[in-house]
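Complex shown without one protein chain; remaining protein chains in place.
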Amino acid sequence: MFKITLGENLFLHLIEMQHAQELHSVVDASRGHLRRWLPWVDAMKTVADFQPVIHAWLQQYADGRGFQAGIKKDGVLVGVIGLHDIDWMNRRTSLGYWLTEAYTGRGIMTKATQAVLAIVFNDYQLNRVQIQCGVTNYESQAIPKRLGFLFEGVVRDGEWLYDHYHDLVQYSLLREEWLRYISSGGR
Amino acid sequence: MFKITLGENLFLHLIEMQHAQELHSVVDASRGHLRRWLPWVDAMKTVADFQPVIHAWLQQYADGRGFQAGIKKDGVLVGVIGLHDIDWMNRRTSLGYWLTEAYTGRGIMTKATQAVLAIVFNDYQLNRVQIQCGVTNYESQAIPKRLGFLFEGVVRDGEWLYDHYHDLVQYSLLREEWLRYISSGGR
Amino acid sequence: MFKITLGENLFLHLIEMQHAQELHSVVDASRGHLRRWLPWVDAMKTVADFQPVIHAWLQQYADGRGFQAGIKKDGVLVGVIGLHDIDWMNRRTSLGYWLTEAYTGRGIMTKATQAVLAIVFNDYQLNRVQIQCGVTNYESQAIPKRLGFLFEGVVRDGEWLYDHYHDLVQYSLLREEWLRYISSGGR
Amino acid sequence: MFKITLGENLFLHLIEMQHAQELHSVVDASRGHLRRWLPWVDAMKTVADFQPVIHAWLQQYADGRGFQAGIKKDGVLVGVIGLHDIDWMNRRTSLGYWLTEAYTGRGIMTKATQAVLAIVFNDYQLNRVQIQCGVTNYESQAIPKRLGFLFEGVVRDGEWLYDHYHDLVQYSLLREEWLRYISSGGR
Amino acid sequence: MFKITLGENLFLHLIEMQHAQELHSVVDASRGHLRRWLPWVDAMKTVADFQPVIHAWLQQYADGRGFQAGIKKDGVLVGVIGLHDIDWMNRRTSLGYWLTEAYTGRGIMTKATQAVLAIVFNDYQLNRVQIQCGVTNYESQAIPKRLGFLFEGVVRDGEWLYDHYHDLVQYSLLREEWLRYISSGGR
Partner (left out) sequence: MFKITLGENLFLHLIEMQHAQELHSVVDASRGHLRRWLPWVDAMKTVADFQPVIHAWLQQYADGRGFQAGIKKDGVLVGVIGLHDIDWMNRRTSLGYWLTEAYTGRGIMTKATQAVLAIVFNDYQLNRVQIQCGVTNYESQAIPKRLGFLFEGVVRDGEWLYDHYHDLVQYSLLREEWLRYISSGGR
């Protein structure tokens, strides 16, 4: 399987059709945790619900519009990280991710995000990456803050979450900022 | 032709294939003015360049993802206003527009935008509209300010404009704000 | 909404997805009347049945092959008028329409047809429009007769109507005839 | 090759991609004769012009919307006969044909048309076939007259022929008429 | 119907949508016999199951990738013969066939295969045809042996047959071999 190694027993891999079962199990076991901030959780009830989604992700990859990668720790799928489309005209993209509850707080998502940023800025030579998080989703906001993103503003009622709209905070990182961040040892 | 009347000799109409010639002429006569803020002006050299674009706009309309309308004043095409896609899941859209230089400063775009907002909130029942303008494009920013939009932040390097990235200011208007604005007489 | 004003509280508008419910209600309330001459009435049972049809109509419009418009009187949808495809090679098209029973006999369809003829000959610059009606559908035949169309012949067994074929009379109007008709005050 | 035998050294065959060269040669050698009544002759200049047309014909066949067949006499392609679409809802179709000058007046097209009628009424079980010819194209009109079709009327300005519109006469044959015609020995 | 005559009351014809019912009946009446070597028999339960398959076959034909033909004896559909795709780059194809039990042992398939070889080498000007049969399907192997094909090898576990993989023997015939075979009177 094609991977990006992040550390000891930790890697990213493109999500293929044969991962539908595993993806469903992980989401199913973590519904309560995930649905706090992810609007699609309730709609994904069976393995079959994930198949068209995975196919759409692979099509996105084939069309050069980004990718969705599984995060694998000690042989277990523990989350997903990916790009929401790539705007080649303006060389921008947007980054999203989630982790099951048991694996939060271990620096896994920070490492995963760093690896995806390397693809964004090195392989794809993009100029800008954006991350949007729920305005009170502090866990998720910790990632862009830790990696040198700047806060840009609040997208009011940016997302419908089952029964209400909620506001999204928006962070961004520019190519030159990332190069500086990397050359300074990533601190 | 299907229209939205905005006032005396002023209306919006869906742009169809037979308008390619007229659209090209207007853009061609106003290149210097338009290219200050619109990234596509240089690429649209001939009438034939507008044909696939108009077809894509009509397809957007047919798919329920918004529309692009010509602004007609005294029988002359003077600009375009439209929606950049509709996010039905989150009931949001984004609004864009341009006017030829000779017709600025007459309140035309304010009326056009009000008409489009009526479609967005009444016909489509959306919850949020967003407008992004160049950070020093004060003319364009006047529209959302006048119509009760709120400033949300600055999208850094949001757009590539021929030879440089430039920042975009972002404004938004929510459904409830628009209803209040309308019920208060639009002041 | 994009409209063509026909008179006091009377206009045409492109039929969009959000009109599925209203269209279904109108057809549902007028089934007995409509199925006498329209072959599709029995098949359109639910709102969901109208959705793919409306999408096909919008696609027809996007492809420059004609359009289907709702006829709105005093805020109520009372019928539909539209073009069955456009033959650009030969610059011809065919026109169809229906009205709910309660609104017949008021000159509504005559005005609607005149407006569509203006699009056909002015906007699209076509050369010929044709109308086909059931051979004993005198109500429907009154429209082309009133508007200067000429009778061309009878299409034998032209249409299947639930349980039998029936003959269609064919009328046509040429561009030059329409220009003469218009310049003579439309009498 | 899949054929329909019409008589001694005379058969119809589906036109496939490998016939592009031969089809071009025949049309090319008979341009003056063919362009009197066929609007597409001038546009078909090279073998390559016929390839997308043949592919469209095969696609029509694959979609059950009719077919285009070559007429082969003594090993030579001498014309084409085919159906312009099939309207399954109303079980109707329309028939068209052409022959190179040297092979007219030998009863070839009458036999070809009879064979196609057999497909239309036996294999496809349609109810109605229509033939339209130029109003002064007496050669072409001889076919429907000979085969028991009835005259229905004149389609005014029915077709654009290079530099003018011309009128089309319309003939039709119904299933029951064809069955009677056949059972009476085809006289 | 477009045919290839093979002999007295024996012909091949392209399979069209209207043959779905007949094809289903034939397969249904011969399931036990056919499923010994054909992997698709159990999946084809109803007439509706054959419709997308026939459409795919017609699409294959329209795209110049081969065809599937019914074998008709005394007015009865008794089998199918066809080409599995055409590799135009390397000018090769593969041939498959089946016959209902009652019609085996009469030389029908030998004649049908000879007719298809004529299309392959004369009409399509291919260079190589291949036939694969189950390693113990001696009936099927008799055809390539009789027609001058050469044995090339065994494709181990070449096909999944309901509950097990089985080996396929592979035969091929090259253009020059076929020309020699034909010129020597086909013996």
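All chains are identified by letter, namely A, B, C, D and E, in their written order; residue positions are counted from 1 within each chain.
We take it that contacts are C-beta pairs under 8 Å (C-beta built on N, C-alpha and C of every residue); 3 or more make two chains touch, one makes a residue touch a chain.
Predicted, not measured: the structure shown is a model, and the values here were computed from it.
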Note = Visible partners of the omitted chain are A, E
Task = From the listed residues E:P39, E:P52 or E:G107, report the one that touches the chain absent from this view.
result = E:P39
Request  = Would you mind spotting which of E:A29, E:A56, E:A102 or E:V154 touches the chain that isn't drawn?
outcome  = E:V154
Full-complex contact with the absent chain, from A:Y103, A:Y124 or A:Y181 = A:Y124
Key: Candidate in contact with the missing chain, chosen from A:M17, A:A48, A:A102 or A:L179   = A:M17
Note = Against the hidden chain, chain E presents residues 39, 89-92, 127-128, 130, 150, 152-160, 165, 170, 172, 174
Note = chain A positions in touch with the non-displayed chain are 1-5, 12-14, 16-18, 55, 58-59, 61-64, 69, 119, 123-125
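What we mean here is this: only the chains that are shown with their structure count from here on.
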Request  = Kindly list the shared contact partners of chain D and chain E, in label order.
outcome  = none
Ask   = Going by the stated contact rule, which chains contact chain B and chain D alike?
value = C
Task = Determine how many degrees of rotation, between 0 and 180 and to the nearest 5, align the Cα atoms of chain B with the equivalent atoms in chain E.
result = 180
Self-contact between copies chain C and chain D, residue sets same or different by half = same
Chain centroid nearest the full-protein CA centroid = C
Message = Among C-D, B-C or A-B, where does the D-E interface recur, judging by over half of the contact pairs matching in residue number?
response = B-C
Ask   = chain A to chain D: how many Å between their CA centres?
value = 60
Chain centre separation in whole Å, for chain E relative to chain C (CA means) = 51
Ask   = Got the chain C residues that touch at least 2 other chains?
value = none
Request  = Name the graph shape formed by the protein chains and their touching pairs; answer line, ring, star, complete or other.
outcome  = line
Task = Using the contact rule from the top, write out all pairs of chains that touch.
result = A-B, B-C, C-D, D-E
